[in-house]
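Beneath this line is the structure, given in structure tokens, with notes to follow.
With one protein chain withheld, the remaining protein chains of the complex are depicted in position.
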């Protein structure tokens, strides 16, 4: 080590045209959140990564624990919430569930709230936690063969209590105190909280769909106080939570008779997105038989929510393929050739879509094994290119920042 | 659910030619350990997997924690020991280091001994923990920029104490109470324990090699009371621990002048293996420049330890390539064609080798990204085929069972 | 994990420097095809599973429909996970050191050997990290998470020590009384 010390002393005096000695210990921080910053989860690396779609680079990551990883983003305070499950010995030992609180500028952990070790660790991220519009309460869906919600008071950073669900599952928020769940018979369950996060009232409706005939998926999107659920057969079921009792808007179909004959179906693990400013619905579709409701999509169909009219069909390309984080592609001429072949011949295999909420919105796609994103102009549908690698695998996409409020 | 219950009742009476109803809840157990059962670590899946080389199948796994995973296998009692590091929140929180104890028949956890949270989590598994010949004491190498050993009394299942190392690292056992470490100046440090696992005596030798000129690697093998270290340039340094003071046997070279001219070098992350019965040394070699001491090997050279004569050169094939656990290969005719192409044209890229200790010994190889094993007859060098997939990636190989004692 | 993963990826990186030129053509060839073909390509060959005596009433074990290590095994029509037959267990038993969940989801699968529909229970084996081999996901009759008895997206590791999922079995409970809808 002595020679190194000497080197430093010498460097101090001799450094001129040379590269100047640098200091250690610096850590990047992020500027204000941008609309084109998108989070993409990676379950193999147990994280969600923040990608800058304009800069085409990774900005940082937040790790999660066992099971699904889907951060929730406060609008009224600079905080990100990650429900997480841990075992004291990794795969065994004592289980601890927490809601971890991160700072969106430093991506550093700033707090945690312990919750009952009952959090559901299912294969779907969507509908498993919900944040009230005023960021006061977080509801976490619990699955222990029985179902319940853990309510966290985020202002006080305390566990407010557990509320049982009557044979219902999942949680979707609308407004400041209202949370929706779906029941096994096709009914809706609406829970209203009081100011302490305890149950103020509950409503269990009659079934609004038949799960045995044509179930709605868990992958719903929200417009204002209305949640839009889509069924395996492509029927949109609006559920309005503005009143104490939910109201079920008129249903409408993504597909006409001819399209059904062509076997167009909804598919993938995150198959709906909404641009709130233009009130457009984006649906990930493919041609397939019955029971292909989780198969990846080949096109995104765009609808006007005002009248359910389809505005556009966007043919998708493969979002890119990586192996253990290494993108399979070329630079230079070979790169353009490879991209052309990928665009032309690779199956799109899109499993996840989302849309940014700004006035120049982007449609973002990923495949679960891609570790890479496909980016499109959400208005024209034009393919803008790929951004990646994002990690080893891809999961739920989130564009939480910018644009109109829900 | 009702229809299911009915179905069961009916099945009970109608089942005849049909597949008979089966019971739930059964779990496999293993028979007595076999010489051709080999453990292969997978750091992406944080485990070591037990593969039956004859049956060509996985028998089970043992998980580890953060960092390297290398189980240690008792000879005198049915126990497997896994030094492991955990954080209470996965990537953060409180650190806990333990030695976990598994039953080799059930692969179930049967106990743990907590040790100081100082265990080294380096990129090399070998030399980081050592078991005394009588299975009484386990030494775990600690790295906290300073170095020490954590001694575990395995008979009492208690932490016996921490013993500091004087600027030395790693640990290699020989006999019942003696542990060897290597020092930064090329000296050897030998620790002798008393019956309580405390330090009985220590010996710090003069340097037996020059780390600045030609360092020995951490990837040593043991024959009797002698550890064989190999240097970057292929010089074998025997260190005999049979006496209270280590003795340094005559060094010899894996390569003659012509072979050096051809730039043959040792390489890979586990590049030595010994068959104790026939006293043969297996060395993983490649052609490369200086600083290629971790590059994968293309051949295994076999030596007679009695006279250092080279008996054979074994040209290696690629152990097989998997992506996220899916082997890239074909069945049937395409499979044979693919295998032929793999054998003929794929770079061997072997990073790890070991040899089984029975009288029909097998030479086993893996690449760190292969998730698959290459198997050879260790006597003839004939390639017997590939066994896999073993997981997503491959790491240190261990063939702990059968054959002569060390 | 990191360091070792490093060293594993290292093999890739190092080889590039040495082989890109030499194998440039081969690399290009692979690049052009893998993007489109890697997906269908990967699972073409599968881990060799346990070789066990044929079960009375089942298809010939030499066929995919009769081989518990194949995704096409007749019992797997609604499975979602790694096949325990490839992980040290079987279609009926968990691998060593894991626990079998007593609660799970149900599938109704047709046995090509007798043309009859059977109730299949996909009990998860739990307590060790994912097996990672012989992944198989088929969704015949699969329903969303709010309809638990038919949902294969639910982590069914309950009633056991941990919710950590390792692999899935496919156990015959008996004949279905109704043919498949």
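All chains are identified by letter, namely A, B and C, in their written order; residue positions are counted from 1 within each chain.
We adopt the following convention: contacts are C-beta pairs under 8 Å (C-beta built on N, C-alpha and C of every residue); 3 or more make two chains touch, one makes a residue touch a chain.
All of these numbers come straight from a predicted model, not from anything done at the bench.
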item	value
Residue, one of A:349, A:364 or A:399, that touches the chain absent here	A:349
Residue, one of B:168, B:228, B:254 or B:274, that touches the chain absent here	B:168
Residue, one of C:136, C:160 or C:176, that touches the chain absent here	C:136
Touch criterion as defined above, residue of A:197, A:389 or A:403 at the omitted chain	A:389
Interface residues of subunit A (partner: the chain not displayed)	1, 3-4, 6-8, 10-12, 14-15, 17-30, 41-47, 50, 55-63, 66-68, 102, 105-109, 121-123, 125, 269, 292, 294-296, 323-331, 335, 347, 349, 351, 367-369, 388-389, 391-395
Residue numbers in subunit B that touch the chain omitted from display	66-67, 85, 87, 90-92, 95, 120-124, 127, 143-145, 168-170, 181-184, 211, 215-218, 291-294, 318, 321, 324-326, 328-330, 334, 337-338, 341-342, 345-347, 349, 369
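One rule holds for everything that comes next: only the chains that are shown with their structure count from here on.
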item	value
Central chain of the complex, centres being mean CA coordinates	C
Distance between chain centroids, defined by C-alpha means - subunit A, subunit C (Å)	26
Interchain centroid distance [CA atoms averaged], subunit B/subunit C, Å	28
Geometric centre distance via CA averages, subunit B-subunit A, whole Å	41
Subunit C, residues touching no fewer than two other chains	9, 12, 38, 128-129
Where subunit A touches two or more other chains, by residue	66, 90-92, 324, 369
